[in-house]
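Omission of a single protein chain aside, the complex is shown with its protein chains in their original locations.
Coming up: chain A.
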Amino acid sequence: MTSTSTIVMPGDRIAAIEELAKSKRVILGPGLRRQDETVVASKAGPLRHKEPSTFWVDNYQRRYIPARGDLVLGIVRSKAGDLYRVDIGAADTASISYLAFESATKKNRPDLNPGDLIYARVLNASADIEPELVCVNSVGKRGKLGLLAEGFFFKCSLNLGRMLLRENCPVLAALTRELPYEIAIGVNGRIWLKAHSLRETIALANAIVALEQAGYTEIDKICDNLGDFLQA
């Protein structure tokens, strides 16, 4: 990734991608759309490029748009017959079948109540259908998915969530040096945290939320200040 990405605005034609598309197969990610032979941006933000030929617009967003395969945090809203209705922060509430949990059978239903927090994978999602979630992987094992008990839940922007989910994110490593904790990050801009005590949990949550406000340039400062949060 280049350090100075060009900012594109909606309606901008991206000639560079059109040029590339003449010789190679180009993948247009979120924020870009194809209009006949032209490539036009539909969102405002820096244009990102991943080798060999994937382009997208990295715009600021808080509202989650469901996509297949995403790992999301959802809050169970209600039970409706054979499924649970889960709020994942999208336009529609998602549904999750009670059989989509490890070792769940018709007789052995999972113990989920409205208000519970679950970490699930999006099975099916598109603009025209309601998203569907599962809490098992393709071989029927739960892995890291399922109910998240206790801990603290808060929301952030999608950009912050994605940044934390990157490999080698310096933030999480820096926080681990300070104190042990458990974290679940959903790509839908929701984070769940659990540390040994309430004070530590809130301190960590404040540190992560501060990143969003501070503009990400002060990771080290925030991690040093974590000590102050704990003293307070």
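FYI, a contact is a pair of C-beta atoms (placed from the backbone, for glycine too) under 8 Å apart; a residue touches a chain by one contact, two chains touch by 3 or more; residues count from 1.
Simple rule for what comes next: contacts and distances are computed from a predicted model.
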Undepicted complex member, UniProt protein name, chosen from "Acyl-coenzyme A oxidase", "NTF2-related export protein", "Exoribonuclease phosphorolytic domain-containing protein" or "Trafficking protein particle complex subunit 11"
"Exoribonuclease phosphorolytic domain-containing protein"
So which of A:21, A:44, A:134 or A:147 would be touching the chain we can't see?
A:44
Consider the whole complex, including the chain that is not shown, and state which of A:24, A:109, A:166 or A:196 touches that chain.
A:166
On chain A, residues whose C-beta touches the chain left out of the figure
1, 3-5, 7, 9-11, 33, 40, 42-46, 58-63, 65, 90-92, 127-128, 159, 163, 166, 168-170, 215-217, 219
